[in-house]
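For this view, one protein chain was removed and the others were kept in their places.
== chain A ==
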Amino acid sequence: QRMLLRLVLLSVFFAVVAARYIDSMNYGELRNFLDDQIMQVFIPRRMVRQERLQLLQIMELVDAIEIPRVNGVFLRKGPREAQTGTICILSHHLIFSPDPPSPGVKVVNEEASKELWLLHRMVDKVVAEPIAKDDPSRGGILALKLKNFLMLIFEVRSLNECFALSRSIERLSNLSGFQYEYPFYYRVPFTVLDDGWTAFDLEAEFAKLTVRAPDQFRISYVNENFGICPTYPEKVIVPRGIGDDYLRISATFRDGFRFPVLSYYHASTKSCIMRCGQPLIGPANRRCKEDETILNSLLAPHSRGIIIDTRNKNVGSAAKSKGGGVESQQCYSQWRYVFCGTPRIREMHDGLTKIVELSNDDRISSNHFLHRLYSTQWIHSITDILCASANVAQCIACEGTSEVPVLVHGGEGTDTTLAVCSLAQIILDADARTIRGFEALIEREWIAGGHCFSSRNAHSAYGEGVVTGPKESPVFLAFLNCVFELIQQFPLSFEFTEGFLLFLFEHSYASEFGSFLGNCERDKKEWRVKECTVSLWSYVNNPEILVQFVNSLYEPNEKVIWPSVAPQSIHLWSRLLHRWQMNWDEKDAVTKAAADAKLKEKALQSRVHSLKRQIADLAREASLITATNDGLKLTE
């Protein structure tokens, strides 16, 4: 039955394509093109169980392609110099293949003659317009604005083709539904040595924790089958003395059913970071004894905890009328309340839109630049988040030596709460500054922690307007930007490079891997993401891939890295914002030179060590000989 279906589809498809384009392609090209399509569509997927559904999806994907191929397209602006080529549209990719250089012309740039592959998901906004408004015969301009801020501008000879391309890409890049996501169709071209889906299991993390804090925490399975909180994973770490029944009741009191769970435990001060949703106090001033018990169980006798609210005071109080609110001082008398205002998700989204627009404007005057930089508020957002994280870290590592639990929440506790918790861990813990630790942090705090990647990252800076809803927001990007600021201040304390952050940024928006799919663990389970797709970490942890992200100057730093949040110390992340406008060779070369010197130094050091050993051996031998000689002399 399976084979039959495929055959039917193949023939249908073949017929359609042949009927439409047989005259515009020669046979060989057509053949190649079809092979590509077949590879895309007919690879046996692990996912394919409901055959008919799959078939429909494929039909829909194919159906969206109005025009699969356009010749003679001129790439006016992009990541390489201008050239002519062909655009092909596949169900998940757009391919721009440059025309082969005319014979006799020496190929100067090997890189430029390669094909350009682009995931449709990466496209943020498509704009198509005629080159000249009054003269449609001159063709059209197709501008693709990507989620990584790259802008591609094509000139297409025929205006109709241009519009058809635009419609196809627009539709393909905005398809909603898991079944269309590319990760389900992606085949791994490498062997998975270290499966990212199992590498960061909570139980293993917990085992590490129990060594450091025995009898304080336990794993709770209360959320099995996501029965209580849809955005939490099935297994969570909670204070040991608290029963599941308490958690259930507390969940009803917390926004999004996000009851307090452990985020981080700092072994040296025995303080911990907990996170949760805002309390649903509401206008009626509700209280929840069970929730209070959970929090108070963390306190050592006579100590006080700290609640850090990532909203500012006004937002926090205003939330009360909408059913939320802030913990009242009466009910939580042993907790100190601190507001660390961080930007809301809409502000961040607007900020990013504006700052990307600003960085694309390269003729702006210096003063105007500063003025607009100020008005984007992006730098403000970064500073605020970093400042809140530094505050959390300070509560954990500085204030008093004994156990100070810190509870972090904002509104729902799925955005800035996560950013603040994870940044505090990077500041505090040397482990989170290694590649593996950082992966674990993202997996634990962001992916399992319930940051809704699918909603937040549906569009990035250019998608303002019709295509965006109220949920898009670059929270994760802001987090990466904060990490960049830390790297900027401590370039030797991180095992990974700025490039790794950029890599994560791109993959969080469009990826062939399943890690950032869905809004929470429940989505992942429902769509069997873990079985059917490959984890990003499987790819990253492949030694051949990993090497490009390793900071060769890394010197493990066990100390807490206290960042400076003074406005003079916060720099624009130029590599993110001007990545496509500027040449980064100089910067890369400098880093490489430093890395080479370091490697050479290390090699020479080990050479000295081995020579030392050799000398010691030889010296011993020599002294033995001398002794023997002396002995001989004596006997003589």
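Note that a contact is a pair of C-beta atoms (placed from the backbone, for glycine too) under 8 Å apart; a residue touches a chain by one contact, two chains touch by 3 or more; residues count from 1.
Simple rule for what comes next: contacts and distances are computed from a predicted model.
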Among "phosphatidylinositol-3,5-bisphosphate 3-phosphatase", "ALA-interacting subunit", "ER membrane protein complex subunit 1" or "Armadillo repeat-containing protein 4 isoform X2", go ahead and choose the protein name stored in UniProt for the chain not displayed. "phosphatidylinositol-3,5-bisphosphate 3-phosphatase"
Per the touch definition above, residue among A:72, A:130, A:282 or A:491 touching the missing chain: A:491
Touch with the omitted chain, as defined above, among A:383, A:460 or A:481: A:383
I'm checking contacts with the chain that's been left out. Which of A:267, A:318 or A:604 qualifies? A:604
Missing-chain contacts on chain A, rising order, are 359, 362-371, 373-374, 379-380, 383, 488-493, 553, 555, 557, 559, 561, 564, 566-572, 574, 577-578, 582-583, 586, 589-591, 593-594, 597-598, 600-601, 604-605, 607-609, 611-612, 614-616, 618-619, 621-622, 625-626, 629, 632-633
